[in-house]
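Supplied in structure tokens, the structure appears directly below.
Missing here is one protein chain; the remaining ones are kept as they sit in the complex.
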Amino acid sequence: MSAAPAYVAKDYKSDVKPVWCPGCGDFSVLAAFGKAFAELGLAPERVAVISGIGCSSRIPAYTRTYGFHGVHGRALALATGLKLARPELTVVAAGGDGDGFSIGGNHFLHACRRNVDLTYVVMDNRVYGMTKGQPSPTTEPDWDSALSPGGTGLRPFNPLVIALASGANFVARAFSGDPNACAAMIVAAIRHPGFSFVEILSPCVTFRPDQRGWKEQVRQAPVAATGDPARAARRLMTDDGFNLGVLYQGDRLPYRPPPGEGARPADLEAEFAA
Amino acid sequence: MSADDAMRAAARKLAAAIRDAEDFRACVFAIESEAAERYAELADLMATHNNREVAALFRRLAEIEGLHARKMLAPDGSAPRLLPAGIDFVGAETVSHEAMHYLMTPRQALALALEGECKAVALFEALAEGAADPAIRRLAAEMAVEERGHVALVQAWMTKFPEPEADWDHDPDPPRLD
Partner (left out) sequence: MARHSISLALTGSGGAGVMTAGNMLLDAAAASGCHGLMTRSAGPQIRGGEAAALLRLADFPIDSHDDRLDLAIAVDWENVQRFAAELALDKQSAIVADPAAGEMPAAIAAKGARLLAVPLKQIAKSCNGRPNMVALGVAMAALGLDEGFGLKAIDKTLEGRDAKTIEASYAAFRAGLAAGAALDLDCRLARGQTSHPSHRWVSSGNHAAGLGAIRGGIRFVAAYPITPASEVLEWLAPALRRVGGTLVQAEDELASINMAIGASFGGVPALTATSGPGLSLMLESIGLAVASETPVVVIDVMRGGPSTGIPTKSEQADLAIAIHGLHGDAPHLVVAPLSVADCLFTTQWAVHLAESTQAPAIVLSDQFLGQARAVFERPADIAFAGGRRIETAPGAGYARYALTADGVSPMTLPGTPGGQYTADGLEHDARGTPSSRADDHTAQMAKRARKLDGFDYGRHWAEIDGEGEIAVLSWGSTAGAVREAVARARAQGLHVRLITPRLLLPIQPARMAAALEGVRRVLVVEQSEGAQFHRYLRAHYDLPKSVEVMARTGALPFRPGEILGRIAAGGAS
């Protein structure tokens, strides 16, 4: 007889009704969060989901964990502050590709580099959903939109390569269409020490109805996770963006602030005396 | 991997994990409960998006799946034992969020429900063939029969609704008017 699981997925769902469009991939990511937290047996009050702004960034309010829905692009900074101040919490940052790679791009680089024990889930729909369909850094160069007629003509940003190059300790891709696999990926990311980055391909059915076809395009990566950054880099550089799985799993020690020395504030006064 | 292959793989996993009738009950309970919860969620979602007809339909489906789940309760009303180790995420009969559309018609909604029931049939049939324990094989075969009944029911239900018009998803307004 197996031990009673402490929690089930439903325990992590709040009673706030999502504003997402029916069909949006973010619903499955939300479901995957619940499944992953339950699988890990995390008490809801010991988890914090931190986000910026965007459709996907609405996710904290839909969970029954602690949450912070901050400003556009700053989720990783909020999450870093919280994790460093309260290392015993499980902190998950989440948001969209615009939030994470455009306005928040600098924080992405430095969060990877800093390697604090966080999990960062980006629901990548290659578009700005919330502001109604502008191209994002991961949008294909020829995708036509009102703001970029005929397409941006710009090479898309490759977040997995950037994460690897910047020092992320765990780099993976999942697809919202398979919430169980997403959940398993989030479990692995949370378990892995250091900064874990999971890109979840999560269709925007409203502004990118073409992405309903993603389920035919995604495939399991033909190789297992590697701990060799050079191999991972080669693999990611030739990747078409639809290979799913853990693509890199490193063993860098996570950043932790050094422990205190037990002094009292009054002990600091000596150096001021004349 | 095709949907059928996936179902067979899931069935193999279940077959390996299930030790006795109590485990079987627990698995069916989890599958049916999750499906019921998802229908309730979708009903809320459709209500939020002002698609009352489909919301009502999902609500009804949630009740039906809830009934199926409750059949697995012990005579004293207690839930079956917890899932056996190795069976984490179920989802065999759960309708996917990705298939939703705010303007979807009842017929489309029922087509999704039908897909779910067919998945369940495939799962139990595979289990009825693959389980080592004859008792489990018998229980699975019973469930397959029951799910086939659901398939027929949903199919009949579908005929009450017309096929969607060609432009069923046409919305003259742009998204969110703010």
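Observations on the model:
Chains: A and B, in written order; residue numbering restarts at 1 for each.
We take it that a residue touches a chain if its C-beta (ideal position, glycine included) is under 8 Å from a C-beta of that chain, and two chains touch if they have at least 3 such contacts.
Every value quoted in this text rests on a predicted model; they were computed, and no experiment measured them.
The chain not displayed here makes contact, within the full complex, with A. Within the full complex, the residue among A:K10, A:R46, A:R191 or A:R234 touching the omitted chain is A:R46. Here one chain is not drawn; of A:E216, A:D251 or A:E269, the residue touching it is A:E269. Of the options A:G67, A:P135 or A:P203, the residue whose C-beta touches the omitted chain is A:G67.
Contact residues of chain A toward the unshown chain are 16, 43-46, 48-50, 53, 58, 60-61, 63-71, 73-74, 76-86, 88-89, 106-107, 109-110, 257-269, 272-274.
Keep this in mind: only the chains that are shown with their structure count from here on.
With each centre defined as the average position of its C-alpha atoms, the distance from chain A to chain B rounds to 29 Å. Across the complex, chain B meets chain A through its residues 37, 42, 44-46, 48-49, 51, 81-85, 88-89, 91, 96-102, 104, 174-176.
Contacts from chain A toward chain B in the complex involve residues 1-2, 4-5, 10, 17-19, 21-25, 27-28, 31, 35, 39, 132-133, 176-177, 179-180, 183-184, 203, 205-207, 212, 215.
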